[in-house]
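With one protein chain held back, the other chains of the complex are shown just where they sit.
What follows is chain A.
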């Protein structure tokens, strides 16, 4: 477990304010009473987090390298059809195991890289695989550009939506590297947690080596 990640707490007041600011003023009176039934993350332990398994072909027992990796500067996909794809955890998954809707959920995740051949910290030098959100409305990821004690890059995430009791919400991730990038085959460990909770979930993935100089 990783306990030393930087935590970003979204308070009930911040979340209410943010939600209110995003709404047309005319709707506020009708919407506001509904907040009375919503429990905010940090006030209830109903939200659990998982990291989705990377895609594996269980017919051949081989990793599926299907998740494209992007250039962090210009957003272009890197590599070609062989390289520049990873077998990586595609989603953070939130499940509301409580009895009340939960809003304002936030947390952190970290990404570590390790070379396959040498079993050493990635030759990319600075754990250069990064991640951001990938299209889910209300899901945002911020790269803190800091590292945890294991050398993994630390990111904060926030989901602005509401998770109903029993609901499972997938928060898709998009991976990128910053130019220039070169690495032999490597593995990635993604470890995620929800603010205010001690437990963390982790999954690893694997990437074929590629260079991205041009």
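In the analysis below, a residue touches a chain if its C-beta (ideal position, glycine included) is under 8 Å from a C-beta of that chain, and two chains touch if they have at least 3 such contacts; residues count from 1.
The criterion applied here is as follows: contacts and distances are computed from a predicted model.
The unshown chain of the complex is recorded in UniProt as "Cholesterol oxidase", chosen from "Stage V sporulation protein AD", "Potassium-transporting ATPase potassium-binding subunit", "Cholesterol oxidase" or "Inosose dehydratase". Contact with the undisplayed chain is limited, among A:68, A:116, A:142 or A:211, to A:116.
Within the complete assembly, residues 1-2, 53-54, 56, 58-63, 87, 89, 112, 114, 116, 119, 121, 150, 187, 189, 202-206 of chain A touch the chain that is not shown.
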